[in-house]
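Here the structure comes first, spelled out in structure tokens, and everything after it is commentary.
One protein chain omitted, others in place.
Each chain gets a letter, A and B, in the order it is written, and its residues are counted from 1.
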Amino acid sequence: MGILEVKGINKRFGGLQALGDVNLSVAENTTHAIIGPNGAGKSTLLNVLVGKLIPDSGSVMFDGQSVLGRKPHEINQMGISRVFQTPEIFADLTVMENVMIPCFAKRDGAFRMHAIESIFSEKSIRQQADAILDDVNMTEKSNMLASSLSRGDKRRLEMAMCLVQDPKLLLLDEPTAGMARADTQNTIALLKEIRAKRGITMAIIEHDMNVVFSLAERITVLAQGTPLVEDIPEKIKGHPKVREAYLGEAQV
Amino acid sequence: MDQFILQILNGLDKGSAYALIALGLTLIFGTLGVVNFAHGALFMLGAFVAVTLSKILTLSHKVVDETRTDFLGNPLQVDVPYVYDFFGEGVGDLLIDWSVPLSILAAIPIMIAIGFIMERGLIKHFYKRPHADQILVTFGLAIVIQEIVKYFYGANPIPTPAPEAFVGSFDFGVLLGFDPNAIIYPYWRLVYFFFSMIIIAGVFAFLQFTTFGMVVRAGMADRETVGILGIDIDKRFTMMFGIAAAVAGLAGVMYAPINSPNYHMGMDFLVLSFVVVVVGGMGSLPGAVAAGFLLGILESFASMSAVIDLLPGINQIIIYLVAIIILLTRPRGLMGRKGVMEE
């Protein structure tokens, strides 16, 4: 029984079957990659998982509870954090504030009226924030505005914001999309380190096979909205169906 | 039944003004993505073009009329407009009488020029700024324009009559076979309605049938793709700003006889026009026009005494009430497109 259990998900947009009977099980403490050619339904699936889309039928259970019908912030409070294709950070706030906010969200829930307390007196929150910035090597940048960071640093910051909440599941949406080679390698290293140090369950949606095979412990291949195969990376590599899905697209 | 038709007619002139202003607002918003709070000021400027022209035409000099004497027995001094000197008395009178419709000719180039200057001088620097900044800077501009007009023309409304041929009312009901005096309707309001229909039709025809209009429509739908095609969309959008300004200005020119122009008439209309745009759906031209007439007519129905007896005060708030309900139930308005202004 995985921490995330997706059963029989269907989603249609008008005449288009975006997801057809998708089943997926992400086991605890693994890195699970979801790959597939363009239009395979990866993004749709992700949006269902985070509460942005509601499927026509099926169930999504996370940690024994249903995710469906909940709002994104509620799903985050259940323990799912998400990293975006282009980093979503609080650009007008400092790096320090960026990581303090998820700490507050973790401690105080979706809303708390702490309007009179001073942020300067929140010692434990500061410690958590300091610790995570240290982890991603951004301590010396903690007073910079997030908008002034380099692209790579923005990605690290977003990662730190997710990690500081100690999520049960970290969803990564093409974390290396549009990155230069060196940045991609850095990101892979960062994710490996996180995986080794913290043992967080990760689900990655990715285009880049290089990234997928360096990180994933299990892979699900989606094609035209349905899962084709699910196996360990070694088996996926030579799988005829996978070849067909990727190459067939090009040949036709 | 006669009451029903009367209220529809009463709503038409205000509805026409709403529709014309909202049309211009939507053109600017749809093409440039700018929320223009100074659009009401353009409407007001149009009305003051009419005021200015009628002032110019009545500029006069003193002439001593030997044939008449004042009460002291001296020869009488009379004001003679300069137009009499140029065109003779008959044509001169005609020009003065028809100053408001004549202002249309003056207003078109003037308003297009003002629109150009506004867009090139100010608005273009705000394309990439947040909508709140656009609202604020155009709000500031509206104050500035308003105050300049106030400086030159004073704070009081300036009566600007319609040509004599259109002064007064006629019995519209008799034409439809109702009792005499059932539906009395002023001529000028009917003129205003037909005038606005012509402008609206003109704008739509322009967008539909000219290549210029096609490019602009394509740009409204997808600016980037049009840019890729190598078409200089910015120049055309500047032009559209000029046209939107002209539409607002013409709406103002012809509105002058209905309500004597004053410097803050633009602001009064702007608030309602924004409500109209939102009800019609941001970015939808047919939506703006339909919502303009709809709200104008609704307002007029709400002013019926039977309705007011039933729901006191409804005439004052009907437009806002409709706007609130529409915004909450159909955030895209009546005909809005998906994804417009949804942050």
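By our rule, a contact is a pair of C-beta atoms (placed from the backbone, for glycine too) under 8 Å apart; a residue touches a chain by one contact, two chains touch by 3 or more.
Methods note: contacts and distances are computed from a predicted model.
S.K.: Identify the UniProt protein name of the omitted chain, choosing among "Aspartyl/asparaginyl beta-hydroxylase domain-containing protein", "Amino acid/amide ABC transporter membrane protein 2, HAAT family", "Imidazole glycerol phosphate synthase subunit HisF" or "Heme exporter protein C".
M.R.: The correct option from "Aspartyl/asparaginyl beta-hydroxylase domain-containing protein", "Amino acid/amide ABC transporter membrane protein 2, HAAT family", "Imidazole glycerol phosphate synthase subunit HisF" or "Heme exporter protein C" is "Amino acid/amide ABC transporter membrane protein 2, HAAT family", the UniProt name of the unshown chain.
S.K.: Going by the touch rule at the top, give the shown chains the omitted chain contacts.
M.R.: Across the whole assembly, the hidden chain touches A, B.
S.K.: With respect to the chain omitted from the figure, which of A:Ile119, A:Ala189 or A:Ile232 is a touching residue?
M.R.: A:Ile119
S.K.: In the complete assembly, which of B:Ile135, B:Val174, B:Met239 or B:Val307 touches the absent chain?
M.R.: Checking the options B:Ile135, B:Val174, B:Met239 or B:Val307, the one contacting the hidden chain is B:Ile135.
S.K.: Based on the whole complex, identify which of A:Ile3, A:Ile89 or A:Ile205 touches the chain you can't see.
M.R.: Candidates A:Ile3, A:Ile89 or A:Ile205; residue touching the omitted chain: A:Ile89.
S.K.: Have a look at B:Ile148, B:Ala201 or B:Met214 and name the one touching the chain we're not showing.
M.R.: Counting the whole complex, the residue in contact with the absent chain is B:Ile148.
S.K.: Applying the definition given at the start, please give the residues of chain B touching the unseen chain.
M.R.: Answer for chain B: residues 35, 125, 130-133, 135-137, 139-144, 146-148, 150-151, 267, 271, 274-275, 278, 282, 312-313, 316-317, 320-321, 323-324, 327-328, 331, 341-343 touch the chain left out.
S.K.: Which chain A residues would touch the chain omitted from the figure, given the whole complex?
M.R.: Here the touching residues of chain A are 50, 71-74, 76-77, 81-82, 84, 88-94, 96-97, 100-102, 104-106, 108-122, 143-145, 161, 165.
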